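Apart from one protein chain that is not included, each protein chain of the complex appears where it belongs.
Residue numbering begins at 1 within each chain, and the chains themselves are lettered A and B in the order written.
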Amino acid sequence: MRTLYQFHGGVHPPTNKAQSARAPIVPAPLPSKLVIPFHQHVGNMAKPLVKAGDRVLKGQLIGMPEDGVSSAVHASTSGTIASIGMEVVAHASGLPDLCATLIPDGKDEWAMHEGMDYRSAADADVRFALRLAGVVGLGGAVYPSDMKLRTGRHKIKSLVLNGAECEPYITCDDRLMRERAAEIIRGAEILRFALDAEEVLVGIEDNKPEAIAAMRQAAAASSDKIEVVAVPTIYPGGGAKQLIRVLTGIEIAAGVRSTEKGVQCFNVATALGIYRAIQFGEPLLSRIVTVTGNVRNAQNFEVLIGTPVNELVALADPLPDTNHYIMGGPMMGIPLPSAQVSVVKATNCIIAASDKLFPPAPPPMPCIRCTRCADACPADLQPQDLYWFAKAKEFGKAQEYHLFDCIECGACSYVCPSHIPLVQYYRFAKSEIWARESEKNAADKARERHEYREYRIEREKQEKADKLAAKEKAAQLAREQAAKPAQSASVPATTDASSEDAVQQKIQAAINHAKQQAASVKPKNIEQLTPRQQAEIAEIEARRAHIRELAQSHVDHPHVDHPKEAP
Amino acid sequence: MLSALLVMAAIAIVLGAVLGFAAIKFHVEGNPLVDKIDAILPQTQCGQCGYPGCKPYATAIAAGEADINRCPPGGEEGIRKLADLLGVEFKPFGGDTLPKPKSVAFIDENLCIGCTLCIQACPVDAIAGAAKQMHTIIASECTGCELCVAPCPVNCISMVVIEEKITTWKWKYPVYALTPVK
Partner (left out) sequence: MAEYLLILFGAVFVNNIVLVKILGLCPFMGVSKKLEAAIGMGAATTFVLTLASGASYLINQYLLGPELAYLTTLSFIVVIAGIVQFTEMVVAKTSPVLYQVLGIYLPLITTNCAVLGIPLLNVQAKHNFLESIFFGMGGALGFTLVMVLFAGLRERMEGADVPAIFKGSAIAMVTAGLMSLSFMGFSGLVK
């Protein structure tokens, strides 16, 4: 028996998992359309590779990962791209983001794909394959998995598979482990090989006995040393840091990578996605989503990425008093801005919510410093102090009190007798600090560019002055030399005149050449102009012609008054 | 009477000697304050403060010649930081200097005649182009100072307000409605 550790705090909210855990996973039918965001992962947005009207096949790459941390996006089924444009996405902001709208043709025709032998392939090739397959953390963090396989020179002792699923209502990992344990274990083997980990620990909360049994059976069949560990049920025991703490006793601070401590953690669904991507070359096109809450048939569906939430929820038959939807669990989930948004890689659960199921929070009362939040905090922080500083916008102090170690689990808000939305304050403070950081970076960059510009202007000035001085010197020298033989020779004068003539001719030739060139050059970018713009251009041309005329007349008749000066 | 004068004179001479020595021994070059003020300023180099750039404004503040509320791009946050640094009271913006929403310049490329006047005006080299070639703004480097707008002879530069995107979106300060007690 493995000795388990404890993390500080934690809470026991009602789990509400039974409703959706009973029925097996059902593949959701093809929806009428798929809205696939190009930015479903942590890092840079994928670059669109298709345009409206293109026919795409299932699994075809439509978004190319860009620079550093990024991941690929694929067509979830075969069909036609109806549009590439801004659509409201499943994000707390309710703002639109770039999406591809795909109208399925119903054929579900696969693009060509093939697996690879990860044992003989180079590490970088395996990572690149995962990057191109769009595999990201499916526990909700959506961090690109290929980045998590970069261990640098750190030796990985333990690979932790996260099947804890601590949040209430959610059962997608539970059902997945019961039904596809063998594939998850295959994925674990790939990960263990890629990380060269000594041991594999699968942490599953002890309220999922069937999943534990299924995983133990599958693990027993594996040649690798894979241990399935039942961990105590406590929220947020499924947080990566908390699970690592429980299984290995290691604590990981903010800003420290778990690989530095010799541990790496993957969600069980991610392991399965990695297995499908490596073994069969199948990109991440679908995921298991729990649909539960205020519905008649709460259950898990295998859903194509991009399926509109309203079409998905309709399968579970929501009750009429449902008034909004929550993506994720009740503790950490976000209210969806609309039911039309699509399922993304982060969508592990959709909770249909009604006022009866989730009554609106009572108005917050002042903090009474009872420190129940500090008792509940799994990161061992002082939430009441963080609240104090975040509320007063004293961000520096909040950082001193380790704001960034907060995992936003909501345990503090859950126990708060004054119903203070503590996590909202922490999120506010964090995003404010990030914004300031980026503003400061922008200012530093601008300062650097400005200083360089000033330096450059100064340098150019100096160069010009030097050139002028050199010329002056040369002219001086020439004059002196010319002055000496001036009395004796009159020949240079004629040559001077002739050379002046030659210069004049050259200038004339250059002017003519320039004129010809100017006449032959056609204006660019004028094919698709509005009548207004054309009128504006005509006006400008007329003005230019007028100016040219004036200039000409000045040259020809220098004494003619400028029209503007004329009375 | 004489002794009183002598005593005071003696004290003055001794102190004068000590201070004179200290002034040489502990002489400080330059003013480190200017760099600190400059670090707070947003580096738009826009000149809205009435000084030709952020550094001159910082120098003026350090010398006590300029008020701290002359920098609209820095926002109230900037004034607060300056007030904090200098140990003076916060001062709201005056009538003519009000912060505007963050924006970047945009060149209507159909209208640009390639005169390079805006390139010469840009304090951070954020405009790419050459004589008689179309110019364009490098949006990521543009500080939104508006210095390029005025020199343009064909009025092809406009300021576009930066809209909030998902990547720049911030969580809002929690506010809750008060419900009247019945």
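We take it that a residue touches a chain if its C-beta (ideal position, glycine included) is under 8 Å from a C-beta of that chain, and two chains touch if they have at least 3 such contacts.
In this text the structure is predicted, and so the values were computed from the model without any measurement.
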* **Residue of A:68, A:255 or A:366 touching the missing chain in the full complex** => A:366
* With the full complex in mind, choose from A:302, A:394 or A:454 the residue touching the hidden chain. => A:394
* Structure fact -> Per the touch rule stated above, subunit A touches the missing chain via residues 366, 388-389, 391-392, 394, 397
* Of the residues in subunit B, which ones touch the absent chain? -> 3-4, 7-8, 10-12, 15, 18-19, 22-23, 26-28, 32-33, 36, 85-87
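One rule holds in what follows: only the chains that are shown with their structure count from here on.
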* Structure fact -> dist(centroid_CA(subunit A), centroid_CA(subunit B)) in Å evaluates to 32
* Residues of subunit A touching subunit B in the complex -> 39, 89, 91-93, 95, 97, 363-364, 421, 424-425, 427-428, 430-432, 435, 439, 442-447, 449-450, 452-453, 524-526, 529, 533, 536-537, 540
* **subunit B - residues contacting subunit A, complex** => 38, 41-45, 53-54, 109-111, 113, 123-126, 134, 141, 143, 154, 164-174, 176, 178-179
